[in-house]
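I have placed the structure first, in the form of structure tokens, so that the comments after it can refer back to it.
Note that this complex is displayed minus one protein chain, with the remaining chains in position.
Read from first to last, the chains carry the letters A and B; within each, the first residue is number 1.
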Amino acid sequence: MNFLRFIKESFKIILKGNKYYYSWIGFLLVLIIWGATGYIEQFNEGLIVTNMRDPISWAFYIGNFTFLVGVAAAAIMLVIPAYIYNWKPLKEVVIFGELLAVSSLIMCMLFVTVDIGNPLRIWHMLPFVGKINFPDSLLAWDFFVLNIYFFLNLGIVAYLLYTLFYKKEYNRKVLLPFVLFSIPMAIAIHSVTAFLYNGLAARPFWNTALLAPRFLASAFCSGPAVLLILFQLLKKFTNFEIKDEAIWKIAELMAYAMFLNLFFFGSEVFKEIYSDTEHMVHFKYLYQGIGENNDIVFYGWVSVIISFIAFLLFLIPKTRKNIVTLNLGALLIYFGVYIEKGIALLIPGFTPDVLGQIYVYRPSMTEIRTSVAIFSIGFLIFTLLTKVAVAIIFEDFSIDSIQRRKRLD
Amino acid sequence: MKKKRDPKNTIDISRRNFLKATALTTAAAALGGCGTDMKDFLQKHFKEMTPADKKEVIARLEDKYLKKYGKEFSISVKEPLDGTEFAYALDISRCIGCRKCVYGCVEENNQSLNPQIHWIQVLEMEKEKGVDFLHSNLYYEHEEVPHQGHFYLPVACQQCKNPPCVKACPVEATWMEPDGIVVVDYNWCIGCRCCMAACPYGARHFNWAATGLDKEKVNPQVHYLGNRPRPKGVVEKCTFCIQLVREGKYPRCVEVCPVGARKFGNLLDRESEIRYILENKRVLVLKEELNTQPKFFYFFAT
Partner (left out) sequence: MRVSRLHRGIIFFGVLFYLLPTRVLPVEPPAGIQVPPPPLTDGIFPCTECHGEMEPNRERRVLEDAHDDIILKHDEKNRWCLDCHDAENRDMLHLADGRLLDFKESYKLCGQCHGPKLRDWKQGIHGRRTGSWSGAKKYLLCAHCHNPHSPKYKKMKPEPAPEKPGGLK
């Protein structure tokens, strides 16, 4: 069994496809080039080309980073029932969850890299070579857990595909400890990212113990939404097989996570309104506006409303099993949580700032271009990895099929 | 029948070697061409530099500043003085909000003019409401100050004893020196801005673009950890004029204040003004509940 051979053959797979495949890849490449040229301006001029300033020093990039960490953590939503309870219908599709995690983590790391002022100095964060401030700094913790989770998922999925490719049975005894370890790691990555925010006593909007549970709940209800849509697409365009029961089960688990998410949100609302301290001003900025400043009120309410609608759609079995409402719910929860972890998390945390001043932020063109490039890179990686996985799992792409084709030549 | 190809012989060795040679030469040329950039890139953390390392870094920086600003810079790496712990006190019964401290500081500490960076932020507050940040105004403009019914609260780095920014920095680019000043190694900072999110006083400022200084007005007496011109993409803040106080002088804002609202001294000196203030006046610190233990005190003289 030659690992390099496996990589080489898989590479050949991604070069072959139908016209939809090529046009999708082409579209992504165009977006990447358009976006990357925007980033080059930022690299040369500095972050002044974004609209971040001293009062709002983290914005679009870090918002996207936070959301994508949640998506990465959500892969575990599928791992727990599949491996712990040995639930057959989910086993094959767990691989896609982990591939999604790998792609999301690459996007996360890219978002952090484009956000920092001196990307070339990122080596300062490496242990031993640099001077990492562990265990005091939460970003140092994030560096470790994200990398561990990344390599864990990459390793697990590579191993699984590799054994499938060579038509061998994977060694459960070797794999299971790593898989089990990835469960607390998934919880770790999102908790540590939450701690990055809630450890800051200076920002009362974030300085709540409930932030880590909220992050996990919203991650577990939005990440699998991507997979739900993906599985239906693959079912249509490839030989991908997945039973309806599996999809409905995922949706059901998501509904429970959504309930928790809404309950945690409700708890925060109660505390802010009932205790009625000055700290409520951030909450007020998000849902009511302060004076003339009501720029994000629309987004605050949209996020709450569509999350609630999605919850109902997934909770009620009839709408859960209906293909239209199921997909509608998946889209709604995805965007609901995207806003909740992006605009509705970052901006109210910084507005009003610690000295009571208000700065109105809107992403600049550079930020949008760079983010589009990074999302496109993530989508591209995910597409390529999925193509290989689908070929190996569902299209009988293996060492045997290659040798069979060679013999025919 | 297809000719069987021996894998070892079919690869065109000369072409492969040619490509290899080209790649290596290009890399070597690129690296060699940016010799000083490489030294900048690989520079160690300040706390890990030997005195010889520091000398070399200073020489390189002085050379760079000479080329850029046309002035001979003198970069100090003076250590903290023994038996000192600096503290600051600001008399809010005296401050009239004239902002002379703001601009004095800008000149002394080489703050960027464009984009504008001010280390000191003077907040105008209403006497009726007291110290209330939510109703304060940073951008006041009047014909004369003090404006009727208002008082003024200048805020800069509080040089906390328990600094949240030092905790948050992932690369230890900021730390508290033994004499109590929280400093930044501008050549180590990666610009992640965790410290800015952590600071409850808005005291840390980011170089969103390359600093725009006035060559005529640049102050060439600098300290490595203090007022030397900063590169883009790093965080900066008040350092109690480390280049002055370690030479026994007052920070610039203290000297420039026309009403004598600013007091500075060594907490470990029983006879200092700062000790007298702490022992005899009504003193407060900002956001005390956050337990940052600032060394910047506000008091009311009468």
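Just a few scattered comments:
Everything below uses one rule, namely that a contact is a pair of C-beta atoms (placed from the backbone, for glycine too) under 8 Å apart; a residue touches a chain by one contact, two chains touch by 3 or more.
Keep in mind that this is a model prediction, so the values were computed, not measured.
Every visible chain touched by the undisplayed chain in the complete complex is listed here: A, B. Across A:54, A:142 or A:340, the residue that sits in touch with the chain not pictured is A:54.
Touch with the chain that is not drawn comes from one residue among A:47, A:304 or A:358, which is A:358. Counting the whole complex, the residues of chain A in touch with the unshown chain are 51, 53-55, 292-293, 357-362. For chain B, the residues touching the absent chain in the complete assembly are 89, 91, 96-100, 102-103, 116, 118, 121, 138-146, 245, 248-250, 254-255, 257-260, 262-266, 269, 272-273, 276-277, 281, 301-302.
Everything that follows uses one rule, which is that only the chains that are shown with their structure count from here on.
The distance from the centre of chain A to the centre of chain B, each centre being the mean of the chain's C-alpha atoms, comes to 35 Å. Residue ranges of chain B in contact with chain A, taken from their complex: 41, 45, 48, 115, 121, 123, 132-136, 138, 155, 164, 166-173, 188-194, 196-202, 205-210, 231-234, 290-291. For chain A in complex with chain B, the residues that touch the partner chain are 45-48, 50, 52-55, 57-58, 112, 115-122, 124-125, 130-133, 136-140, 143, 196, 199-203, 278, 281, 350, 352-357.
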